[in-house]
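Removed: one protein chain of the complex. Kept in place: all other protein chains.
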Amino acid sequence: MQQLGDKLIKWRRDFHQYPETGFLEMRTASIVASILDELGFQLKMGKEVMSEADCMGKPTEEETKKHYQWAQKNGAIGDYLHLFSEGYTGIVATLDTGKKGSVIAFRFDMDALDILESNSNEHFPRNEEFSSKVHGKMHACGHDSHTAMGLGLATLLIENKDQLKGKIKLIFQPAEEGTRGAKAMAAANVVEDVDYFVATHIGVGVPHKQFVAANSGFLATSKLDISYTGKAAHAGGSPEQGKNALLAAAASVLSLHGISRHSGGATRINVGQLEAGAGRNIIANHASMKVETRGETSEINEYVKEQVTSIVSGAATMYQVEHKIKTVGEALSCKCSLDLAGILHQCAEASPDIEKSRLEDNTPGGSEDATYFMNEVQKNGGKATYCVFGTELAAGHHNEKFDIKEDTLLPAVNILFQSAKVIMEQ
Amino acid sequence: MQQLGDKLIKWRRDFHQYPETGFLEMRTASIVASILDELGFQLKMGKEVMSEADCMGKPTEEETKKHYQWAQKNGAIGDYLHLFSEGYTGIVATLDTGKKGSVIAFRFDMDALDILESNSNEHFPRNEEFSSKVHGKMHACGHDSHTAMGLGLATLLIENKDQLKGKIKLIFQPAEEGTRGAKAMAAANVVEDVDYFVATHIGVGVPHKQFVAANSGFLATSKLDISYTGKAAHAGGSPEQGKNALLAAAASVLSLHGISRHSGGATRINVGQLEAGAGRNIIANHASMKVETRGETSEINEYVKEQVTSIVSGAATMYQVEHKIKTVGEALSCKCSLDLAGILHQCAEASPDIEKSRLEDNTPGGSEDATYFMNEVQKNGGKATYCVFGTELAAGHHNEKFDIKEDTLLPAVNILFQSAKVIMEQ
Amino acid sequence: MQQLGDKLIKWRRDFHQYPETGFLEMRTASIVASILDELGFQLKMGKEVMSEADCMGKPTEEETKKHYQWAQKNGAIGDYLHLFSEGYTGIVATLDTGKKGSVIAFRFDMDALDILESNSNEHFPRNEEFSSKVHGKMHACGHDSHTAMGLGLATLLIENKDQLKGKIKLIFQPAEEGTRGAKAMAAANVVEDVDYFVATHIGVGVPHKQFVAANSGFLATSKLDISYTGKAAHAGGSPEQGKNALLAAAASVLSLHGISRHSGGATRINVGQLEAGAGRNIIANHASMKVETRGETSEINEYVKEQVTSIVSGAATMYQVEHKIKTVGEALSCKCSLDLAGILHQCAEASPDIEKSRLEDNTPGGSEDATYFMNEVQKNGGKATYCVFGTELAAGHHNEKFDIKEDTLLPAVNILFQSAKVIMEQ
Partner (left out) sequence: MQQLGDKLIKWRRDFHQYPETGFLEMRTASIVASILDELGFQLKMGKEVMSEADCMGKPTEEETKKHYQWAQKNGAIGDYLHLFSEGYTGIVATLDTGKKGSVIAFRFDMDALDILESNSNEHFPRNEEFSSKVHGKMHACGHDSHTAMGLGLATLLIENKDQLKGKIKLIFQPAEEGTRGAKAMAAANVVEDVDYFVATHIGVGVPHKQFVAANSGFLATSKLDISYTGKAAHAGGSPEQGKNALLAAAASVLSLHGISRHSGGATRINVGQLEAGAGRNIIANHASMKVETRGETSEINEYVKEQVTSIVSGAATMYQVEHKIKTVGEALSCKCSLDLAGILHQCAEASPDIEKSRLEDNTPGGSEDATYFMNEVQKNGGKATYCVFGTELAAGHHNEKFDIKEDTLLPAVNILFQSAKVIMEQ
């Protein structure tokens, strides 16, 4: 067991040094595929497990090619790398025990963030020399650990294959940040046959050695890139010839923030970024905004999104400019299946490494696109939950000093494995 | 001549006591028609000289009926009143000399304002006991004098018929206030055959015993009634079910005032009145605005109006409400024909009652719908001007203490008559 | 007992015929005072029990005088009417048993609404000939019943005085509509000595023969009258001389609706009414808005109100106009004391007339200023609850066809009386 613990840390530190952002997890995926293949899993990868049309906020072809070259030079496994060259970096690894039984799936996400990692004396990865080798990119949300945990669980499953029945699917998802990747995998039907689905996260405010088996407090969300295109004109000489995209954007901003509250639950709307215009004395002919909506339920988020559509289109009419709304990320709300969560809760309580387990904690806050898998599974009559392994954080998620306690990893993998065995018996 | 002077004052004071606002000048028109008929003019009236479709801002059928009853009881001439019962109160009176010659037209407006006349000790109409007998209505812009001048000119023309040739048309126009009536008469082709057109006004800043033969400084204008209809909802219990007309109006207001300046000349935009909503705790389901646009030329006003249309319609889309834009008044810009104005200028200089005559004064300011006649005449190759007879004003136009000097009337009529004789010879 | 039932209906129908709106409940109060005085309660009235400075949204002196004259002619009791002539219509009636014990208070509100009562064939008050005799005013929220219930409870208490101990206070509150009257009574310390406080309402969605002992779902709220004063100018001739109050209002409206959501709980903001400007061609020199804010807690409502203050004041600066914000109504959130509610719950369950009692129902929705009393009592260590007597409604609250089932009244009074007896023993 100590050996697996060591492996988990080795994997995690390797991924940490080579952070890859959404839809560019080529090196990571090549390594994951190589290990799982060797362990004996059946692999489906790339467009087999991702619907092209449902990928949101994917980098440009040029950025993708450029990253492919980077991966080639930075330790990617050649035999697998080419499978991910277009940026469809999802993997579904299946272990079919051959014995009759349920289908159980676990989701692990692999992507990093556009954050410059801290160089502080107190930063553990720096001191242990496994800091990010990529300037401006960092695993600051723990997905390096998640990927390692997925490989750890795969290892345990293979080692104990005889004890298992039914099928187990390990889903390695790209682009969870910005809630961009899960929808494409769900749309490719990778959880169509799944009876039990478990997504996991490390940290997120749960204390070290604690566990939460069901976290339903996710807000549904949409990430929208909105742009206006007008017509430039000299602001002194012929202002009436302009079509003012900056004014359309400003009018939108005020109305967007004024979208009505919803009596059914919490909503959020934010125009987080706005860039418009080309010069002081020119009527601005372009404007672009980064917007996000949230809702306590998917329906409420949909309500907010519909208002956004009306407002953005109406403002275009007002100022006689063209508009575009591009959905670059999206996630649903969810309700965890408490009977499934109960199994994880019991396994956690049985674990010597967990001091406190809670069945449920639904404090609302962020958003997660694992909800696409969860909703899909539940729609088909299956059960789904989202569990959290507490850890001590050096700094909050998305912070340049983010770090976890590595002794969280092995117990987490064990609990997932134990749970899988119990679920199988349902 | 003294006799005509007395008549002018008698007429003016009669009209002053019975002020009638736009499209309701029934009593006035019945008296005008009666006098002109008796003098021997050929009369065309009502819908013969007014295009129904082009009447703007006409009162409701109910208001029109009610006023008809009022007119019946307040001195209207029964034989003619019924011709104006639907509110089409325009009259075109033609004197055909039977001799070959040009067609000359003069325009006089007849309508009063919704203003409560002053009861001050210093107010001449009060002291001379010819104040308005209608609470809240008043001739505060001199149109009572204009109508009297038209009747005076008619009298002189008939008395001197032998000296004349060609045809003379006297146009008595309703609803100049709010620039609502002229378009309907121009659209009925009443100036189609006119070679020379003269519109007149008294006062407007020109000093007593002075004259301006050409005033081209009018801004084109549109008067728009704009409304939004949404859906009410309880602001506490179900705000998301509302469609907020008040927000649509507020968004419109800001964007309307932000319509771009025009490099071609001055513009104006004003939302002068806004009323919206039904209660503090209700999402407002209606909003209405009184708006006006202006432009140094008709084209520039048209530009502003087009922006208004886009903005109002776009804001409706933004807030998912219905909108209406109703044009309730409109006027064009104009350029006076200086050769025609020159004739009036000379006649004024020859008058012993005028101390100073100017050919032209184009200071921009207000708007006038006589411009519809002027543009139409000029389009057909004719000449048109707008002249002003100065007078001493007790208070500015549209003020409750507005009053003119009555000794302005007879000289004005004489100058118009003399001008007609000279124009005839062109 | 049948006799009391008859009285309740008689009182209720009398009040229903003479509806009086907030701070004008002079006739109502005179009758209430007369009856309570006769029963033997100690009375405090008018400014004794109302802090002048804390009365919100009080009618003008002129309206108050005019209503006083109306009350004189419409059945007010002369001996008491003069006490309420200035519109301070609150009454606190105390029954001191002389025996040691707790102080228990019940709150009843007395005011009607500006609603024109239905004349429909199906409207019970019309058929039974007790419709409102005041055009445009109506008891459409059940406060006529509440007042009757207060008198009924008073009657039972006096009849059973021997069984009681401690003190009982009956609070008859003016101006609950618009949440205007309770703060003034709370500020006059009328519940300073109260150990147990019970507010009641009839209807509000609770079915007939059902009871809810604790309703904590009230949103804190502020009702604000906001106005801007600028400077008029001619929109064509000198627009730059205006100070545009309408623009200040429009800018405020958009920003007000854009006040940020609060992560601590629900918020509401509504500009329900806006009136601005004096004419189409005049830069608007005044604007007034009716606004309300709400928050899931008093703190959250306070947050919203602070944003309103900044926005309204900032918009005044933007447009160089003056502004005023007047608080014309306000209410807090509350948390019912469940131990006290438990007593009412038990008494309701024991009542043969109640088919179903619930301890608690906190569905959020409207607002109530009884919360001022509740917070005050709890702050001093007392207990407070807000209970609801279900009834069958002919139409929703504030609807012109609103009506209750009169057989709800007697059981309600009995439950309150029984509860008082149990509470006394605590």
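Per-chain residue numbering starts at 1, and chain names A, B and C are given in the order in which the chains are listed.
Everything that follows uses one rule, which is that a residue touches a chain if its C-beta (ideal position, glycine included) is under 8 Å from a C-beta of that chain, and two chains touch if they have at least 3 such contacts.
Only a predicted model underlies this, so the values are computations on that prediction, with no experimental measurement involved.
Seen in the complete assembly, the chain not on display touches A, B, C.
Considering the whole complex, the residue from A:G78, A:P207 or A:G279 that touches the absent chain is A:G279.
When the missing chain is restored to the complex, the residue among C:L254, C:L359, C:M374 or C:I423 that touches it is C:L254. Screening B:G5, B:P59 or B:G258 against the full complex identifies B:G258 as the residue touching the chain left out. From the set C:N244, C:S367 or C:T391, the residue in touch with the chain omitted from the display is C:N244, counting the whole complex.
When the omitted chain is restored, the residue from A:L254, A:I300 or A:L409 that touches it is A:L254.
Seen from chain A, the chain kept out of the figure touches residues 219, 221, 223, 235-237, 239, 244, 246-247, 249-251, 253-254, 257, 268, 270-284, 287, 290-292, 294, 365-367.
As for the chain not pictured, it touches chain B at residues 254-255, 257-258, 260-261, 266-269.
If you put the missing chain back, the residues of chain C touching it would be 237-240, 242, 244, 247, 251, 254-255, 258, 260-264, 283, 303, 310-311, 313-320.
As a convention for this text, only the chains that are shown with their structure count from here on.
Using mean Cα coordinates as chain centres, the one most removed from chain B is A.
Judged by shared residue numbers over all numbers used at their interface, chain A and chain C contact each other through mostly the same positions, with over half in common. Centroid to centroid, with C-alpha atoms defining each point, chain A and chain C lie 50 Å apart. Centres computed as Cα averages put chain A at a distance of 69 Å from chain B. In chain A, 254-255, 258, 260-261 are the positions where the chain touches two or more neighbouring chains simultaneously.
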